[in-house]
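With one protein chain held back, the other chains of the complex are shown just where they sit.
On to chain A.
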Amino acid sequence: MRRTLGRRTALRSLAGALAATLVLAVAGCGGDDEAGTDAAQAGPNGVDDGSELTLWTRAPLEKQAKLLVDAYNASHQNKVSLTVVPNDDYVAKVGAAAGSGGLPDLFAADIVYVPNWVSQGLFQDLSTNINGLSFKDQINKGHLSAGTLDGKPHVLPFVLDLSMLFWNKELFKEAGLDPEKAPANLEEYAAAAKKIQGLKKPGVYGTATGLNCGGCLVFTWFPSIWASGGEVLSADGKSSELAGDTAKQVYSTWADLWKSGAVLPSSAGETGPTWTAAFTEGKVGLMFYPATLLSSTPFDAGVAGIPGPTGGASTFVGGDGIGVSKDSKKAAQAWNFLSWMMSEDAQVEVLAKNKDVVSRADLATNKYASTDPRLVTINEVAGKGDTPVALNFQQAFNAPSSPWLTLVRNQVLNGTGDVQKDNEEITAVLQQ
């Protein structure tokens, strides 16, 4: 008798404890914190009063983020402490922090995720501050519009990463191609790749890409479609137009390249971590490649905008946007960092000095850019580039099992599948 009673009491108190913990957990998740200092009331430059600020970014932009933070800390009373998170873990970490109200004061986000994160309310409204900037019209439009909700900008460009056509001048010379002239369209691109493949040098391939990496393909193939006047998404980001004629020409060019054996074989399974490695080692003739790697490419490389099937030039304006988080109690101080980041001091003396792209058009021709004509090219193409905006971008394109990957792999590698049907699958995900 006593035994049953004891067990029942134990069960009851256990259930009580469980319920109490659940209630606590739920309360913790749902709590809305009262707003701290308001960025809008802090004036155009924010507050520099020796506060500690926290900033999160993802690993691919570590170099640029470190330079910016170090330069800011050296010249201001506020101190920013930087946390760099591995690329694959970033969404999970931000998600967990957002759910429990623990986001840092400032955090950067892959620009393709920014529309979703802004609409989920992860960033504070900065419209008063951003609209007050005298050079607002010069700020990169793709990044600014990705972070704009209901006409209110929430996010500024942190680091711009552009996809460009890079070619290895040494290999071009050996293959009898003009090392100073970029292929003018996708057909010439394929011809150049085949010619370099024709050298039959061991371990050297014509071109390379990441055929199992949705993000790489978005970054490098969308510009091909734009360059010839095609579109990839409808204006509202709710339907996919990747079965258009220009897109089909892009797929068939690559399918032909793949069949001819001029593409690095590991490209077929490449999920992203090493998609640029072969080019950096000088083993690939030409490829669509991120401009942030310009300063770490050790040999003489040519740079041009990405051409489409009928010529033209475009680029994917990627990289990260940055804003003040919903959980920040130091918005006025955080704005001080952001306003400094957009200033000429930071854009030219930090970013341009490191051969990075500036996010203000009026600073594109600066003293550092003019010493390397490739930087001028990159800055010029940046104006012609685009940033697609869609709420479900990650699931439709970047995720490892995205319908976009299925479409590309069917078209290029397997030679099967119905491009219309695969495209409808992307639209279905975009509309969820």
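Keep this in mind: a contact is a pair of C-beta atoms (placed from the backbone, for glycine too) under 8 Å apart; a residue touches a chain by one contact, two chains touch by 3 or more; residues count from 1.
Here is the rule we go by: contacts and distances are computed from a predicted model.
A.B. asks: Out of "Cytochrome P450", "Sugar ABC transporter permease", "Ferredoxin" or "YwgA family protein", which one is the UniProt protein name for the chain not included here?
C.D. replies: Its record in UniProt gives the absent chain the protein name "Sugar ABC transporter permease".
A.B. asks: Using the touch definition from the top, which of A:269, A:383 or A:415 touches the missing chain?
C.D. replies: Residue touching the absent chain, from the options given: A:269.
A.B. asks: Touching the absent chain in the whole complex: find that residue among A:86, A:198, A:229 or A:400.
C.D. replies: A:400
A.B. asks: Thinking of the whole complex, not just what is shown, which of A:64, A:212 or A:366 touches the missing chain?
C.D. replies: Looking across A:64, A:212 or A:366, the contact with the absent chain belongs to A:212.
A.B. asks: Using the touch definition from the top, which of A:278, A:291 or A:304 touches the missing chain?
C.D. replies: Only one of A:278, A:291 or A:304 touches the chain omitted from view, namely A:278.
A.B. asks: Check the options A:39, A:55, A:68 or A:94 and report the residue that touches the missing chain.
C.D. replies: If we include the chain that is not displayed, A:94 is the one touching it.
A.B. asks: Pick out the residues on chain A that sit against the missing chain.
C.D. replies: The missing chain touches chain A at positions 3, 6, 14, 17-18, 21-22, 25-26, 29-30, 91-92, 94-96, 98-100, 116-117, 120-122, 212, 264-266, 268-269, 271, 274, 277-278, 392, 394-396, 398-402, 405-406, 409, 414, 432.
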